[in-house]
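A single protein chain has been removed from this complex, and every other one stays in its place.
The block that comes next holds chain A.
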């Protein structure tokens, strides 16, 4: 909501609040006039009026927060539970200990740290290269006029409707053919998976970036050109810095996408020690012989923490990107 949210206290914000309150007061069965008066300053606190105006909103808020957070509370509680079973995790915060964290990090049968590192490498490299490839293409579409430009843009919009996952069978067969010639970039390699993800780099993100590139005035390019800068220098030293916010958004969305991606990753990465968190943890808990729920919860907390923190830290940028059509 970076740009759209009215500043609290400003006229817009107050007006919005007034009208919203009136609407809600009507729905709550109260008299709008009364409710409006209740908003005035310096009057004795009266619960009924407070409740009709904003109190019930807090009630809704509490219910929703409980719904939103109870799985989170559950998983944190069970990760702190030294007792490993699912049943033992039901008494919330009955025991506090970090045994489960130690177990998931050191269990030789479960290469959790390797999965974590694989995920960071694959998602990180994919994010950086996706941003780079997308920015190159967006620069061309935004700043140059050439035959096939409109066709190229339309193709990209159309192609992004078909996620790669739909072609997973063909991706697997193409990658196994590549394995026959070049095992180093074929099945069961991180480079192979990253290459597949890069296939989606242009489709999803170029249009998002293209819009943002268009907001940078072209007079900047012209000034630099008059000063003798070539196209590459304009791109790398001037434009890339001006569009940094959209680069951050695309990098983050791409990162989260790769962390979450299961279908292609599970097909391409065969050996356990090559897999990502999504593939490894899913196979771990679906194995009926694995009963250490606490260790899984600890792993889930460790895995989710960086993504959640990154997300909350960059949320105002992400929300802007979301409205532009990126769906997680």
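Here, contacts are C-beta pairs under 8 Å (C-beta built on N, C-alpha and C of every residue); 3 or more make two chains touch, one makes a residue touch a chain; residues count from 1.
Just so it is clear, contacts and distances are computed from a predicted model.
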Which of "Maltose/maltodextrin transport system permease protein", "DNA helicase", "Electron transfer flavoprotein subunit alpha/FixB family protein" or "NADH-quinone oxidoreductase subunit H" matches, in UniProt, the chain that is not displayed: "Maltose/maltodextrin transport system permease protein"
Residue among A:117, A:173 or A:191 touching the omitted chain: A:173
Candidates A:83, A:114, A:272 or A:315 - the one touching the absent chain: A:315
